[in-house]
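Missing here: one protein chain of the complex. Every other protein chain is in place.
Our next item is chain A:
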Amino acid sequence: MGSITLKQVTKSFDEVNVIKPLDLEIRDGEFIVFVGPSGCGKSTLLRMIAGLEDTTSGNIEIDGQDATSTPPAKRGLAMVFQSYALYPHMSVRNNIAFPLKRAKVPPAEIEEKIASAARILNLGDYLDRKPGQLSGGQRQRVAIGRAIVRQPSAFLFDEPLSNLDASLRVNMRLEISELHKSLKTTMIYVTHDQVEAMTMADRIAVFNAGVIEQVGTPLELYQYPVNRFVAGFIGSPKMNFIELDTPQEDGATCLGVRPEHIEITESGGLWQGKVGVVEHLGSETFLHVQVEGADTLTVKANGDCALRYGDDVYLGAQPNKILRFDSQGQTIANG
């Protein structure tokens, strides 16, 4: 079991409300990602769930039991930190054994669990090394190993991949996703990287300034963002926003269209512009087009796009792919 319910949870540091009253239901076995810009409160909320930060008001329930003031060790959760937080003076074996020793697990069982974790995470050859002798990826595996041997009801990941280089990050992302599929344990994963969020999550909670803007599956968030913030945060490259001088009939003051939904035509379209910087990525090309009467629009084109700096282009988009936002930044439903 590993369901976690947050009821009207808040957190204040002195006068600053870091987390405004917030409700969230995390289902047993799901992989939920908290995503948002730095300082939005996502890590603080994770630490509150872990018990490392006090909750100012509201309740945290784990498996239906109120755990708001339960100490971290008694919550049955395991956490993987951004800096790995391994014990530098202990070997990998002792790092993984530490939570088991604290729980007074019999030595034979400890050995068994270490062996099983080492097998899952490919750590067999490193068990007698100290963390200082391991690479970043190996250290992260040890941190995960230390978490899985406890068989927690949920795993908490606090930006676990941000200290790794790009290619390793992709590998570890897959490994964590596979781990989730095999363990089927609830995982709460904090990141500021929307690509990680989109690729790993069953559901994503988008945070902004201490509130959850939207919770949904990656595709729901991509296709139906509730407001301009979510629309801009999810998707890469970012959605283009076009401010309107005069509001439309439905009250729209801003249009949003994703780079991949803009079509380039040679004769006539919604917008006319001049091609600026062209970024060739091989499989695709990003064009930054300076549109008359608007800002620069980013357009995603095929990898073999032949347009060059200074070319004149017309841009268009399917009407159902254009999002409309009111003056409050809320999405206006397509009617």
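Keep in mind that, in the parts below, a residue touches a chain if its C-beta (ideal position, glycine included) is under 8 Å from a C-beta of that chain, and two chains touch if they have at least 3 such contacts; residues count from 1.
The rule we apply is simple: contacts and distances are computed from a predicted model.
UniProt lists the omitted chain of the complex under the protein name "Mannitol ABC transporter permease" (options: "Helix-turn-helix transcriptional regulator", "Mannitol ABC transporter permease", "NADH-quinone oxidoreductase subunit K" or "Aspartyl/glutamyl-tRNA(Asn/Gln) amidotransferase subunit C"). Shown as candidates are A:Ala78, A:Ala252 or A:Val275; the residue that touches the absent chain is A:Ala78. Within the whole complex, the absent chain has one touching residue among A:Lys11, A:Lys42, A:Arg93 or A:Arg146, and that is A:Arg146. The chain not displayed touches chain A at residues 50, 52, 71-73, 77-79, 81-83, 85-89, 98-99, 102-103, 146, 150.
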